[in-house]
Every structure is written in C-alpha cells, then in structure tokens.
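I am attaching a structure below and will ask some questions about it afterwards.
Note that one protein chain is taken out, while the other chains of the complex remain in position.
A, B and C are the chain letters, set down in written order, and residue numbers restart from 1 in every chain.
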Amino acid sequence: MDYQRFLEQAMAAALPALGRGKVADYIPALAAADAGAFGMALATTDGEVHGVGDDTTPFSVQSVSKLFTLALALHHGSDALWRRVGREPSGNPFNSLIQLETEQGIPRNPFINAGALVVTDALQTLTGDASGAVRELLRAESGNPAVATAPAIAASEAAHGHRNAALAHFLAHFGNLRNPVDTVLEHYYAHCALEASCRDLALAGGFLARHGLRADGSRLLSRTDAKRLNAVMLTCGTYDAAGEFAYRVGLPGKSGVGGAILAILPGRGALCAWSPGLDPAGNSVGAMAALDAFTTATGLSVF
Amino acid sequence: MDYQRFLEQAMAAALPALGRGKVADYIPALAAADAGAFGMALATTDGEVHGVGDDTTPFSVQSVSKLFTLALALHHGSDALWRRVGREPSGNPFNSLIQLETEQGIPRNPFINAGALVVTDALQTLTGDASGAVRELLRAESGNPAVATAPAIAASEAAHGHRNAALAHFLAHFGNLRNPVDTVLEHYYAHCALEASCRDLALAGGFLARHGLRADGSRLLSRTDAKRLNAVMLTCGTYDAAGEFAYRVGLPGKSGVGGAILAILPGRGALCAWSPGLDPAGNSVGAMAALDAFTTATGLSVF
Amino acid sequence: MDYQRFLEQAMAAALPALGRGKVADYIPALAAADAGAFGMALATTDGEVHGVGDDTTPFSVQSVSKLFTLALALHHGSDALWRRVGREPSGNPFNSLIQLETEQGIPRNPFINAGALVVTDALQTLTGDASGAVRELLRAESGNPAVATAPAIAASEAAHGHRNAALAHFLAHFGNLRNPVDTVLEHYYAHCALEASCRDLALAGGFLARHGLRADGSRLLSRTDAKRLNAVMLTCGTYDAAGEFAYRVGLPGKSGVGGAILAILPGRGALCAWSPGLDPAGNSVGAMAALDAFTTATGLSVF
Partner (left out) sequence: MDYQRFLEQAMAAALPALGRGKVADYIPALAAADAGAFGMALATTDGEVHGVGDDTTPFSVQSVSKLFTLALALHHGSDALWRRVGREPSGNPFNSLIQLETEQGIPRNPFINAGALVVTDALQTLTGDASGAVRELLRAESGNPAVATAPAIAASEAAHGHRNAALAHFLAHFGNLRNPVDTVLEHYYAHCALEASCRDLALAGGFLARHGLRADGSRLLSRTDAKRLNAVMLTCGTYDAAGEFAYRVGLPGKSGVGGAILAILPGRGALCAWSPGLDPAGNSVGAMAALDAFTTATGLSVF
C-alpha cells in the first residue's frame, strides 16, 4: 500500500478544516500554539516510517501520555490496577467530578483525568519516578533523546491546576491515592508536558500494533493486555467523543489537548496526526479530519 | 481455521459459568427460561454455518432486535436519524431517564431503550410497519420463515412496561416521536419479542461482516454505514458494560436480556452465543464467557 | 392593623414589576391570560376579608391545588402517606425526573409534580373522587359554589401532558401508584384546572392560619399536621425558589403557574396574591413583589 500517498491525501483533506478548531487556552503556554500547524506520521510494523507536514515538530503531548503511563503501570504492576480504576466510557466531559462522587472515588476509566491521576500514582509507587519512566519509554521507542518535559508547560499546568488538584484531593479522600497529592500532581503535570513529534509518537505507539512487543523485540505488554489497551482506547480514548471517533475513524485512538491523536492499526502500525485547533470535546479538528480521510481512503479500520 | 473445534472449546469454557447468571424476571414469560441452556453459532462470509449446543433453539431476541431496527432505519432513511439520537456511550444503566432529561430528549445512542424507541418511531414512519420490517429481514437473511413475534412475550412486556411508557412519553414531551406513543410502544414490544435461534441471528447479522451486503448480494447498508454500525455496537452494544466487552471480547457486539449476544468478525462472519442467565449489567454470563474464550483461542478480535 | 392600606401599598409596589413576567404558555388555554392582571386578598382569622385589584376574578389555581390535595389526603388518611413521598426540598426544577430515578420512585416532597401525583393517587384511593374532594373543600371554605374545574384547561393539560404521563408511568414502574395511570392523571389535571379567585383561595387557606380548623370550626388537620403543612410549604412550596421566597417573604407559601401564590400568616390569616406573569422558576413576579412589600411593610413574617 502506498502509505505516503494516502498520508498526503489525508493532509490535503484536513487542511481546509484547520480553521474550525480552537487552540487550548486554559494555560498561556498552550495558547501560543499555531492553529495552522499540521503533521502526520505512520510507523509500520515492517519498520517503515512515513510522514507529511510538520511531522517532526515537537508539541505538548498532554493526554496522549496517559496511554504510556497506563502501559507502564500494567507492565510493572498487574491487574490490581483495575480495582482502582474502571474500564467503562464515562458519558461525561473529561474532567468531571460527578461520576467520581457517585462512584465513590473509582474513576470510570484510566483516560479521564481522575483515572490518569490514579494510574500516575500507581506508576509512582511501582517505579519511584512516574514521569521519568514515561519519558524514558518515549525516548527509547522513538529513538529521539530530545523528548523531554517542557518545564514552562508543567509549571503553567500546576499554576492553573485547581481542577486537577480538586480531583486529586477527592481521590485521596476516598483513599484511592497512595502517594502525597503534591507528588502525584507533579508527576502528572510532568508527563503531560512532555514534548514529542508525530513521528516520535507513531514510533512510540508501535508496541500496540505489535501486540505488546517493543521496538527491540522485548515484551512491554502481554498479547492480551495489548488487545485490552486497544479496546480501552477505542471506547474511552477521545473524551466524550469516543463514539464519534469510533464511528468516523474506526480505530483505537488517544487524543490530547495539545492537538495530537495517536491511532493504532492493529498488526500494521501506529499513526499520529497533530494540529492544535480543537473541537468542543477537546479533540483536534485537523487530526480527526486527517484520520477520517486516511481510514476512508485505505479501508483500514478495525470494522 | 477449524471453527467447529473452537466453538466446542468455547462452549466447554462457558458451561461452568452458566450457574452464575440470573434469568431476566421482570416479566413472567422471560422468567420461565432455562438458565442451563446454551447455544452458539457462527455464519462465515464464505457461506459456512457452524453450531454447538442449543444452536437451533428459538429464544426471545429482545434488544438484539435493536441492531436490525437501526440497520433498516438507516437503509430506508438517512443521516437525518442522527439528529434525533446520538452515538456516544451512555455511562448509565440501559434504561436511564437521567441523561434523556439533561440532554433534552436526544437519547445518547440507538441501543439504550430511549434511543431504540426513537429508531422504532423513525422506522415506523419510513415503512408503516416497523416490527414487520424487522421480522421480514430476519426471515429473509436466516432463511427461516418461522421467525416470529411471540404474542405472550409482547403482551407481557406491554403489561409490565411502565418504564418504557415513561421513556416514550418523555420523548414525546421533547418532540422526539412522530407517531403516537402507543403505536411506537406496540412495535417496540413486537420486535423485541421476536423469537429466533443462534443460527438465525448469526445468519441475519452477516451483512455487518460483509460490509453491508445482504445474503443475496443486495446492499442493505453502504460500506461506510456498515463500518459505523459496527463502531456503535462496539462502544454501545452491551449496555453499561461496553468497555468490559470490548476489553474481554474485542468485537462489536449487541446483547439482549433474552440471553443472546450477536458479535461481528468484520470480513469473516457473525457469531451468536446464547444462554439465559444474565450478569448484573444485563448481559448473558454464558455468552460472554463463550465469546471471550473463542476470541482468546482464535486470536480473532479487531484489536 | 390597617390591612386594607397595606394591601393597597403592596399592589402599588407590585404593579411596576408585572411587565417582567412571562405568562405560562405550555398550554394554549393558559397562554391567553392577561399578564397585566393583578389581585390580592387577605382573609383573617377574625373573619375579616380584604381585597385589592382583581381580587374576585377567577383564575386557574394550578399547583396551589396541591396544598388542598395534601391536606385532604392527611385528613382522610394518615402518616402512611409519608412512606410514599418525602418532605425535603428537591433542589431541582419542579418537574424533574432525575431525583425520582435516583431515589427509586419516592418523590422528594408532595409539591413537585411527581409528589402531587402520588398524593392525588392516595386521595383517590381514600375518597374515590380526588378532584371532586378538592373542589368541594374549596367551595365550602370559600363559600363560593362557582369554584369548578375548567374543562378546556384540563383537556389542554392532558393533551400536552407527556411529561406528567412520563412521571406517572415512572411512579407506576416503582410501584408507587395504586390507581391506574390514566385515572390519576385525570384527577390531577382536574384539580389543577380548578378556577378560583384570590378571595376564594385566601378563605380556603384559612385552616392553616387557624392551626387546622375549618371555617365552620370542625377540624381538618390536627394542630401538629397544620404546623407541618406550613413547614412543608415554607421549604418546598415555591418550586426551586423556596429559599428565595423564605428569604424575601418569610412566610409559608404555595405557588402555581396560573400566577397565584397563597401565603399563610400563622394565627393571623391567609393571603393570596395573583398575577399571571411568571419568573423563570415558575412563580408569579407580581405576586412575589406584592407579598415581599406586604411583609416588609407590616413586619409580619414568621422570622
């Protein structure tokens, strides 16, 4: 399959949509992003890497990091994590406290903020350096040692992070954090503020296309856990628009408010599209349009 | 692949679980079902049909009918339906009125009861006989002219249907029904009370494995709509356990409180498992166990 | 105290506010009301009756009837009613289904629509003619045999009553109605569609100012139940604005979307103000303003 051509078509289809998005502005450091930027990369299980547009420009990965945090927590830990966080779609916006209260401190899934805080806490207990573990995984898989936390972004998130602080204290109230609230928040902000490019993320997501194997052939996740992670991505990976994403794109995907969406073609590769303009649900308008165009043209969806 | 052997293994794996389920007892006619019954059938896109256990025993299809109602509404109608019903997971039990109120009468998806009532209403407007249209589709695809509504079940549903009546009146209050409340409820109960076997449903679901084509080669749905229906099944098809189902089974699936789950292997076939004992979310314990065992052993999931 | 003068002052204070209200328009028969109309009457426990404006003009009493339905259900029945309906403020708009679902079919209080349906059902069981019982009470206490249900209003409520039908079916689903849904709705619409004037309602509410005694000296409610009914009026009588009403007016009160508010001066009298224009919470703008002015000027609040 001529992937390069399909990526170019996808970019062409996405460009007219870029103006409809709105750059995340809840912290000044993110608000400075260029709404017109667009990049896309595909890393296949055969070892090919294709890219278009700003595919090597680093950006703030934000919630896409939650995918790697979860994979590492499952790698180092075990099914015990699933007693502290659920696997169901939330049916509510991504940072809602409501379900947390009605469900007694057990977040609906690992990708809403509350769930990601619990996963970060678990990874911190398992490794002693949750955000460092995520950073090292991204560096190793992408082969790019420049992947790093942007301190200004992390500091800005912390300074404007009353909602996440509320979530963390609420989890602590229900006994669902093991580390101090401040430690968990620090590592959470640090892994969300990692900067990487489409190419980096497509390479780093390869283990999900290879049924759990890392680039060097070692196993990060069991075949079953890799399948499960894809399932959680498909049902919960794009905030309150998981149904829409499954419907339009038909692939497991994880989005971030930095504008990236990382999608998995099981057995074939990992695909990352990025553009900073977001739709009201918090997903990148350009990335959605590009992924939609790509899967429609190639017929490569899981359905 | 030796499907027959995998079906036998799946049945063997499911049998010990049957005792853990609880037969639906909200209407007397369903409460009489045999909790120890189990059947499973696979109809491949190559035209093979395999079955084990009570694979030709008819049972009440219940909410599995919602899948066919939706397919027919999309066939006869168009995207207009999606202005009256959403495509997102509900994050709430299957018959909840809460989201309906907070979201002004637009049900979250076509598979919760409120959404299925809207789809039934739309199909009634399009065909003049919603439940008849579903029945004829099942008969034609399964080749079994005995597929029919069980009048006692339909009557029993109506007699105990205050919750569905509440939902229908609530939809009418928001202007989201075109036909009289009583007409919509009558056709809703009639298609839920259709009786068919695992073999019948596996054959009838084939169009979703064939990217929209019916058994006779005619097109029921566009390739895109077939993909979309699979996506909605995966994210919303098993009540409040869609995440769990995607995680364990990894296939698009639609369940019913009669004990059936119809799952799709895109490009390969349709698989129906049935056993009347339900878990607390309303999904068949035996069918879940069998589908889990089948996909684990064959490696046939979409992820 | 020169009540007549205070009523005139209250009317003068209310008149400028009339334009800010919006006549209830969910049924055509109510939408025809004159937004500029205003009346007010006070019936004292000494037997005096004072009135200003359109104090003898009949209007649709709507939810004010719920007060009399409740008093009669307590008179004929007993504390058993309080196992079927609560006494707490709802914290939600007056016709919400949400709390009904989360609280398993026990309405929060007797004045939200769901609660009033349960009380109507109880009174129907106790008397065989719930709406007739309310009508006769109003006629006897007011001395006005012309008090009667407006058939056009009742019919219009029924024709546009999908929301109340949803509530009634939902209560039936939870086993909290004893009579058929249609019977309960019929009597509910009939007592809401009673027509009476400010003077009629002030006289009819006298038993709450006389600690339970009717105009003829016979006992409708025990002293304790009369006190309790006043308490429920104060905390729940004005939909989602009970706090605002208590804060501004400082009296037990019950409002209706016909524009009336009946307020009780314990030991002194009953006061009814009416003007059809409503605020967003469903309470009459003019009646609120008049009652506020009256209690501020006279110092007659319970606090």
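Note that a residue touches a chain if its C-beta (ideal position, glycine included) is under 8 Å from a C-beta of that chain, and two chains touch if they have at least 3 such contacts.
Being a predicted model, the structure only gives us computed values, none of them experimental.
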{"item": "Displayed partners of the chain not shown (whole complex)", "value": "A, C"}
{"item": "Candidate in contact with the missing chain, chosen from C:S60, C:T120 or C:N230", "value": "C:N230"}
{"item": "Selected from A:A152, A:A165 or A:A297 as touching the chain missing from the view", "value": "A:A165"}
{"item": "Residue, one of C:T44, C:Q99 or C:S284, that touches the chain absent here", "value": "C:Q99"}
{"item": "Residue among C:G39, C:G86, C:P107 or C:G161 that touches the chain left out of view", "value": "C:G86"}
{"item": "Residues from subunit A at the interface with the omitted partner, ascending", "value": "96-98, 101-102, 162-163, 165-170, 172-173, 181"}
{"item": "Absent-chain interface as seen on subunit C, which is shown", "value": "86-92, 99, 108-109, 224, 226-228, 230-232, 234-236, 240-244, 246-247, 250, 252, 264, 266, 296, 301-303"}
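The rule we apply is simple: only the chains that are shown with their structure count from here on.
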{"item": "Category of the chain touch graph - line, ring, star, complete, other", "value": "line"}
{"item": "Interface numbering overlap (same over half, different under half) for subunit A and subunit B", "value": "same"}
{"item": "Angle of the C-alpha superposing rotation, subunit B to subunit C, to the nearest 5 degrees", "value": "180"}
{"item": "Distance from subunit C to subunit A - Cα centre to Cα centre, in angstrom", "value": "55"}
{"item": "Whole-Å gap between the CA centroids of subunit B and subunit C", "value": "47"}
{"item": "Length of the line joining the C-alpha centres of subunit A and subunit B, rounded to whole Å", "value": "32"}
{"item": "Sites on subunit C at which at least two other chains make contact", "value": "none"}
